[in-house]
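Dropping a structure here in C-alpha cells format, bear with me for questions.
A protein chain is absent from this complex, but the other protein chains hold their places.
Chain lettering (A and B) follows the sequence in which the chains are written, and residue indices restart at 1 in each chain.
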Amino acid sequence: MQSFLDVLALSSDQLLHGLTITVVVSGVAVAAGIVLGALFGLALTYGSAVLAFPVRVIVDVVRGTPVLVLILACFYMPAGIGLSPGPLTAGALALTVFCASHIGETLRGALLAIPLAQTDAASAIGLTFAQTLGYVLVPQAIRQIAPNLVNTAVEIVKASSLLSAIGVGELLLTTQEIIGRSFKTMEFYALAGGIYLAINLLIATGGSWLERRYRLR
Amino acid sequence: MRAFLGVALSIAAMVTASFATGASAADRLETIKARGKILVGTGSTNPPWHFKDDQGNLVGYDVDMGHILAKAIFDDPTKVEYVIQSSDSRIPNVLTDKVDITCQFMTVTAGRAQQVNFTIPYYREGVGLLLLKNGKYKNYDDLKAAGSAATVSVLQNVYAEEMVHQALPQAKVDQYDSVDLMYQALNSNRADAAATDMSSAKWFVLQKPDQYSEGGYGWNPQTYSCAVKKGDLEFLHFVDIAFREAMSGVDFPAFAASFKKWFGEEPPVPKVGFPGEMR
Partner (left out) sequence: MGYALDFAAVLRGLDQLLWGLALGLIMGLAGLAVGSAIGIVAALAHVFGPQPARTVVRLYVGLIRNVPILVLALFAFFALPQFGIQFSNITTFAAVLAVYAGAYLTESFRAAMITVPQGILDAGRSIGLTGSGVALWVVLPIALRNALPSVGNNFISLFKDTSIAAVIAVPELTFQARKINNESFRVIEVWLTASFLYVGTCALIALTLRRLEARFPKF
C-alpha cells in the first residue's frame, strides 16, 4: 500500500479543489445570508404585521429545523413543483436561509436593545426613518452582533460539510473520495478535521481583529 | 420599503434563474440531444465502480456505461455529465429529473422496479473471497476443506455470518465494523480470507497481484442495472439497445476493454451465428 504522504502528494490538487468549494459556498452563504438576514431583522423589528408575520414563521421554522433536513428539503422539495435545482444551488440556498434566519433574529435583538430615546432624539433633529436607521441604529447594532456574526460564519463552514450528503464535491466528499481509493481512513478524516479547524480559527482570528479595530473608543 | 422590495425581488430572481428545469418525461432522448449531453447519476467513492483516480478524474465501470451511452447518442463518448450522488439519492435523483439515468452499482429488486425502470443488466455481483497470495490456503476449496480451522473476516451486518456459512459452513466468522478493518484482519493473518463483493476482491487482486489472490468461487448473486424514470419507455428501449450492442455487438471491443480494466478478466466474446441471448 502507498504511504499517507504518497497519497497526499497525489491528491493535493483534489483536496485543494474541495477546499475551494467549501470556502466559496460558505462565503456565498454568509454574504447572501447577511443581506437577507438584515432584511429579515428589519422586517421583524419595524415591519407591519403583514410583513413581519411571514418572516417570523420562516425564521422560526428554519431555526427549529436541523441543517441537514434544510439541505435535503431544498434539494428535493422543489421537485414537487417541477423544479430541479442542482446540489450546489440547493445547498447554497439552504445554508443562506439558515444563516439569514440566525442573523435576522440576532439583529432584531440588537435593534430592540438600543434605547428608544435615541430614535426620538434622531427624529427630533429631523432625521427621516431611513436616516435614523442608517446613521444611528444599524451602526450600533452591527457592533453589537459582530461576535455573533463570527460564530455564525464558523457554524456555516461546519454545516457546509453536510453538503457531501447531496453530492456537492466539497472538502468532506473529496476526503471520502480519496479514502475510497486509498483506505487511509484515519489519516484523511484527521486531515479534513484539521483543515476545518484551520479555516475556523482563521475566521475567529480575523473576527477578533476586526472587533479590536472597530471597538468604540 | 421600495428598496427592500427591489433587493428581495432580485434575490428571488437570482435564485429562480439558477434552478435548472429538468427534462420532461415526454421524449427524453430528444431533450438529451437538444441539451448536447446526457446526465448520468453515479457516486465517486467506490472503486472499481465509480471513483476518482489519482488525477482526480471520475473513472470506473459505472462511469464507462455513461460513456457508452454518450457514444451511442452523440457518437462522442465525452458528451456526458456525471452528477455525483450518494447511494440514498439514486432513485430520488432519477425521479426528480436531476439525472437522465442512474448507473451506480444498483441491485435490481422487485421493490425498486416499482419505482424506476431498470435497464438490461450489465453486471452480476456476488460475494467472493480475497486471500493472501502466500497464505495458508490458496483458494475456496482449501478453505472449505479446512472446515472450522479457517477464519473469514466480513463487514458486519445482520446476515453476515449466515452469508459466509452458505459457502463455508464451518468457517469461523469474524465481523468487522469497517472495510479497512476487514482487510487489515486479512493482512495481519488474523483472518485467512475476507468475504467481500466479488468485484472488490478482483479489484484488489488487480491492484496488488503479488499480495492477493481471489478464491475462485462466488455466491449470493445480485444483478446490477442502470435505472431510468418510469414513463421513459422509449428512452429505456434505446438504452437497452445501446447496452446490448456494447456487450454483444459492434461496440464490444470498447466494452471488453473497460470490463478487463476494472475486473481484470475478459468478458466472453459474443459468438457469431445464432445470437446467444436468444437461447
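Note that in this section contacts are C-beta pairs under 8 Å (C-beta built on N, C-alpha and C of every residue); 3 or more make two chains touch, one makes a residue touch a chain.
Not measured: the values here are computed from a predicted model.
Taking every chain of the complex into account, the absent chain touches A, B. One of A:Ala9, A:Ala31 or A:Val61 touches the chain omitted from the figure, and that residue is A:Val61. For the chain left out of this panel, the touching residue among A:Leu95, A:Leu162 or A:Ile178 is A:Leu162. Summarising the interface, chain B meets the missing chain with residues 88, 91-92, 95-96, 115, 176-178, 180-181, 184.
For chain A, the residues in touch with the chain missing from this view are 60-61, 64-69, 72-73, 76-77, 79-82, 154, 157-162, 164-165, 172, 179, 185-186, 189-190, 192-193, 196-197, 200-201, 204.
By our rule, only the chains that are shown with their structure count from here on.
Remark: chain B residues 4, 7-8, 11, 15, 18-22, 44-47, 51-54, 56, 83-86, 88-89, 92, 95-98, 178-180, 183 touch chain A in the complex. By the touch criterion given at the top, residues 10-11, 13-14, 17, 32, 35-36, 39, 42-43, 76, 78-79, 82-87, 89, 93, 164-167, 169, 173, 176-181, 183, 185 of chain A touch chain B in their complex.
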